[in-house]
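With one protein chain withheld, the remaining protein chains of the complex are depicted in position.
So, chain A:
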Amino acid sequence: MKVLVPVKRVIDYNIKPRVKADGSGVETAGVKMSMNPFDEIAVEEAVRLKEKGVVSEIVAVSIGEPKAQDTLRTAMAMGADRSILVETDVVTEPLSVAKVLKALVEKEKPDLIILGKQAIDDDMNATGQMLAGLLGRPQATFASRVEVADGAVTVTREIDGGSQTVKLALPAIITADLRLNEPRYASLPNIMKARKKPMEKITPADLGVDMTPRLSVVSVAEPPERKAGIKLDSAAELVSRLRNEAKVI
């Protein structure tokens, strides 16, 4: 069984993003970049399925600037067997990315596609669902548990009031939530090995995909800043302030 895992290069989650002075976007130059945390979980899940003997090959794919190859190397250091970089300097949107992935799925014919549920830069939470829609294949988003057996995958999903279980025929699309697993750190020997694993480079045009964004950014601004308030010495003072000053209780 073959798994395709798309990964995105984003600003590291520990870094506080800064809005550019001209309001055109968020500063990425000179900022530490890492694999989107939800994509790490997706890669980890694929690697665990391989370790269990369910999966035989893991293909990582990234769509973006040439530097996204660092992210693909990380995926291969974690256990992906090979990777595909779809190079573009156009802003990637879930719709265009889903179109690229659809073309790759038609070529690679994976049985499972595991994505992160959301990229922590644009916070769209859409690519997996859109890929599933374009392919006309079943989807299980926000997965907290994945079990593959007898040509189907049973997924427990996080929903608003609790959890839901669905069973999907393969090929299927899964998006990973935080609690699916805890991704491993790539070991030094595995990082070295990853350098020799194959990476194919193509462009969206090779796949016949038009990347033109549908959303144009009018402006990007800092949200209104919240000011730090005051420190109080006792529970009595807090209750009194909440009653008499803030009037919220």
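To be clear about the criterion, a contact is a pair of C-beta atoms (placed from the backbone, for glycine too) under 8 Å apart; a residue touches a chain by one contact, two chains touch by 3 or more; residues count from 1.
Please note the rule applied: contacts and distances are computed from a predicted model.
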item: Protein name (UniProt record) of the chain left out of view, among "Spore germination protein (Amino acid permease)", "Xanthine dehydrogenase family protein molybdopterin-binding subunit", "Electron transfer flavoprotein subunit alpha" or "Nitrite reductase small subunit NirD"; value: "Electron transfer flavoprotein subunit alpha"
item: Per the touch definition above, residue among A:K32, A:K67, A:K109 or A:R179 touching the missing chain; value: A:R179
item: Which of A:E40, A:E93 or A:D111 contacts the chain that the document leaves out; value: A:E93
item: Where the unshown chain meets chain A, residue by residue; value: 11, 13, 16-17, 19, 26, 93-95, 98, 117-118, 120-127, 129-134, 136-142, 144, 154, 157-169, 172, 177-179, 213-223, 226, 228-236, 238-243, 246, 248-249
